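Of the protein chains in this complex, one is absent; all others appear in place.
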Amino acid sequence: MHPSATTATPVTATAPDALPQVPHDIAPLLLVPLLALLMLPLVGSLPIWITLTVAGLAMGMMIFIMASGLTLIFGLMGVLNFGHGAFVSVGAFTATLVFLPLRGWLEVDSLLLNLGVLGLAILLAMLVTGILGWAFERVIIQPVYGQHLKQILITTGGMIVAEQLINVIWGAEQIPLPLPASFRGAFLLGDAAIEKYRLIAVIVGLTVFAVMFLVLNRTKIGLLIRAGVENREMVEALGYRIRRLFVLVFAAGSALAGLGGVMWGLYKETLTAAMGGETMVMIFIVIIIGGLGSVGGCFIGSLLMALVVNYAGFLAPKLALVSNILLMITVLLWRPAGLYPVAQH
Amino acid sequence: MVQAQPPMSEPLLTLNAMHTHIGQFHILQGVDMVVPRGGVSALLGRNGAGKTTTLRTIMGLWPASQGSIRFDGKEIGKLTTPAIAQSGIAYVPESMAIFSALTVKENLYLAAREGEMDSVRLEWIFGFFPALKKFWNYPAGNLSGGQKQMVAIARAIVEPRKLLLIDEPTKGLAPAIVHNLIAAFRELKTTDTTILLVEQNFSFVSALADHVAVMDDGRIVHAGAMRDLAEDQKLQQRLLGLSLDSHQ
Partner (left out) sequence: MLKHLLSDDLPRSRFLTVLLVLILFGLAFAPFITSGARPLNTAATICVYIVLVASYDLLLGYTGIVSFAHTMFFGIGAYGIGLGLASAGPFWWIAFSGLLCALLLTILLALIVGLFALRVRAIFYAMITLAVASSFAVLASQLSDLTGGEDGKTFSVPALLSPSFHLFENEVFGRIIDGKVITYYLVFGVALMLFLFLLRVVNSPFGRVLQAIRENEFRAEALGYQTIYYRIAANCLAALVAALAGALMALWLRYVGPKTMLGFEVMTDILLIVVIGGMGTMYGAVVGAALFMLAQNYLKTLMLQASSALVGVPFLAEALHPDRWMLWLGVMFVVSVYCFPAGIVGKLRST
C-alpha cells in the first residue's frame, strides 16, 4: 500500500464555522437554593428556616475562606497540605495580639471602631500566616516535592509541631475571645432572629469570593493560576516559572486560612491550639465535594455542607453527626470526582 | 570585546548523543539530529519510536540523562522548561494542551509573555485561522478539535519564535481542516521561524517538509532531504512501511 494513502480519520465532523455550544454546567449551582427550598416545608416555620439558613450560610462562608486556599494549592501543584489547619490556628491566635491589647475598644459599642479593630486583627493574621506559608513552602514542602506519601507525613508532622508551638507561645489553656460589642446579639427580620456576627461572616465570605473570582478571571496571575491548574506543564512551556506562582498561591492560601481562623475563632468565641486540626475534617470534605482544585466547587461545597449540618441539627440531631459524610458520599456517587472535576489530577 | 557569534552555517538545533530515561525505561538511546535554520524539518517514525520523547526532552519536560542539546549557539540541555521557552522555542504537544477553561483570547494572551499581543501579528494569524477571530471570547474548551489545534498553534506563534516543536498536528482532524493547516504552515514558512514537525501523516509531511529524519527504537535511522525520501518509494517502504501499515 502506498504510504501517501494514509490520512487521518476524521473525528471532528463539525462544520468549521458552526458556533460552538456553550454548555454551562449549572446543576451544582442549583444545589444550594434547591436544598434550602426543599427544607422549608420540612422545617415548617419560616422564621426558624431563615435563622437556620443564615446560620448555615455564615458557617459555609467561613469554611470556604479556610478551604479555598487549600483547594487552589492542590489544584496548581498537586500538593495536599495536611498542615493547612495549622494556619487556621495561627491566624486566630495571632489575632489575639490585636484583640487583647485593644480590648477596651472592643467593649465600646461602636460598629466602626469594632470593625477597625477586626480589620487590623485580620490584616496582622493574614500577614503572619502569609509569611509563615511562604516559609513553610520553602522549607517543608519543596524538599518532598512530587512525593505524595512524604508530603502527607511531613505536613501532618508540621501540624503537630505547630499545635505544640502555639501551646508553648500562648499557653496550653484555651483563650476566650468575646465578640466585639457591636457584633453581639441578633436583630429581628419579622420573627426571624439573625445574629449580627453571622451577617458579618457572610459579607466577609462573599467579599473573599468576589475578590478571588476577579483575580482569577481578570488578572494575568489569575489566568496563569487557572491555566496551571489545568496543565502546569504547558504553563512552563510558555515560559513561566510555575514554582514562583506556586509559592505565591501557597502564601495567599495560607493567609486565607489565617483570615478564616480569625473569623472562626470569633464565631466559636474560644481559641484552642487544636481548632485548626478540627476544622481540617470539614475542609477536606468540602474540597472533595467541590472537586479538588476547583474554587467554585469549593464555594458550593462549603455552603452545601454547612446548610446540611444546620438543617440536620434542627431536624434530626443524631443524624447531624454523620451528615457530613453522608453528603460527601451522596455527591461522590453522583459525581465521583466532585461537583466540578478539574482535569489534571 | 566582540561577542562570538555562532557562524550562520551552524544549525539552529543540534542534538548530540541524547539519552532519555523515563523511570527505568531507556527511551532515547543516543539521538543525533540536526535541525537547519529555516523551513520545516519533519521527524517520522512508528509509534513508540521516541518522537514525542525527543520533543519533550528538547523542551526540558523530560530531563536528558546524557548528551547535549545546542540551540542557537547555546547549550540548553540543563536549562529548565521556562528558560528553554524563553530562549525562543514554542511547543505544541500532541494533546494540544489548550487551557479549556480560558477563552481563546486568554490562551493567546498568556503566550504573549511581555504585555499585550501585537495586533498586526494577530490579524496575520486570523488571516489563516479565521475561526479564532470568530470565537475570540469563547472558552477554548468548547471548540471543535480542529479549532483547538488552531488555538494551540496560534498560541505558539503569537510571539515570533525561532523554533516551533509541533507534535502530530493532524491527528484526528478532518481532511478539510488538514488542508487548512497546510495553508497555515506554508504561510509560516515565509517567516524566519523554523519548524520541527512530528507526524504520522506522510502526505501532510511531504507537502510541507524540507528536511526529514526517521526514528526507530530511540535512535535516528535516516536523515536527509524530504524530496529524496518522497521520490524513493523503496526507501519509504523500508523506513516507514511497517509503521504506516500498523498505523492503519
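For reference, chains read A and B in written order, and residue numbers begin at 1 within each chain.
One rule holds in what follows: a contact is a pair of C-beta atoms (placed from the backbone, for glycine too) under 8 Å apart; a residue touches a chain by one contact, two chains touch by 3 or more.
These figures come from a predicted structure and were not determined experimentally.
When you scan A:Gly158, A:Gly205, A:Gly228 or A:Gly258 for touch with the missing chain, the hit is A:Gly158. Per the touch definition above, the residue from A:Ala36, A:Met66 or A:Leu80 contacting the chain not shown is A:Leu80.
From the options A:Phe87, A:Phe183, A:Trp264 or A:Phe284, the residue with contact to the unseen chain in the full assembly is A:Phe284. Only one residue from A:Leu112, A:Leu149 or A:Leu188 touches the chain missing from this view: A:Leu149. Touching the omitted chain from chain A are residues 78, 80, 82, 140, 143-144, 148-154, 156-158, 160-161, 164-165, 167-169, 171-172, 277, 280-281, 284-285, 288, 292, 318, 321-322, 324-325, 328-329, 332, 345.
One rule holds in what follows: only the chains that are shown with their structure count from here on.
Centre-to-centre spacing of chain A and chain B amounts to 41 Å, using the average Cα coordinate of each chain.
Contact residues of chain B toward chain A in the complex are 59, 61, 80-82, 85-86, 90-91, 93, 97, 99-102, 106, 109-111, 113, 131, 134-135, 138-139, 142-147, 155, 170-178, 180, 200-203, 206, 233, 236-237, 240-241, 244-245, 247-248.
Residue ranges on chain A touching chain B, taken from their complex, read 1-4, 6-14, 16-23, 220, 223-224, 226-227, 230-231, 233-242, 343.
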